[in-house]
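Left out: one protein chain. Kept in place: all the others.
And then subunit A:
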């Protein structure tokens, strides 16, 4: 039997792997990252130094973990604007737990992650059950978290004076103990660890599969008998938990919880996700992409700083890069269609 449709099917399948969706955008993003590294290395000999690379990785860690979480919600076709301030609230709650309540460090960590997850749960409930659009629901959560962080901390930073080990969570180096001189801070390990876990959850578990299904066609998924509302709450909660981890990282790095910090981080996180090729309309995206996206952002800021480009201009360049990244993605999609 010779049917033309079958011929078309074959064509689609026999496309070289490189041209397939997903893979291509990662290659592109990865290529840009390498290109940036080369350009900055040539432009300044101070760039490709061990200490500078470590600096870049360290500065990626916090926004990176935020971006990992945001990837989940964005793949459902939603958005989470609250990750910046929820991160702050989580940091403050960790501080409150350790410094005010005098709990052990690990309890503090648990409190931090739980705070983030709870905020995600509330956002998810608002989105899934109350049908508030994600943009509005998480905008509200952003303000609630911001306000609560200030209220709980009494608008003053919370210091971890009585817990000297706390700053080691981000800044210590387990690796250096194993390989002397290889002083990669723990924050970087935590970031990569979180990425691996995130990637497994997204590609190998039922939540991940529903995540893509909801993003690709929510109504069809619902009519397939999937309890879409429940899974959406789960997904927003996962995003919240990652946000909580980011909160712990930033508190540990600064050895204090700064209640006024945080706003603006959500946009950087979303930018990293988008540069990494995750579609804001949902259904498509990868954790690897987000990691690369986050790295591109910090390599760019770091490199420009080394080249003494003023801070104001750095922001402009990052903005232009976002334009480019999304445009390239759209071009590619148009070609694929």
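The criterion applied here is as follows: a residue touches a chain if its C-beta (ideal position, glycine included) is under 8 Å from a C-beta of that chain, and two chains touch if they have at least 3 such contacts; residues count from 1.
Operating definition for what follows: contacts and distances are computed from a predicted model.
**Student:** Given the options "Phosphate transport system permease protein", "Tryptophan synthase alpha chain", "RlpA-like protein double-psi beta-barrel domain-containing protein" or "ATP-binding cassette domain-containing protein", say which is the protein name UniProt records for the missing chain.
**Tutor:** Result for the unshown chain: "ATP-binding cassette domain-containing protein".
**Student:** From the list A:177, A:224 or A:315, pick the residue that touches the absent chain.
**Tutor:** A:224
**Student:** Just to verify: which one of A:37, A:163, A:188 or A:213 makes contact with the chain not shown?
**Tutor:** Considering all chains, including the one not shown, the answer is A:213.
**Student:** Just the residue numbers, please: which parts of subunit A touch the chain that's not shown?
**Tutor:** 2-13, 204-210, 212-213, 216-217, 219-227, 283-284
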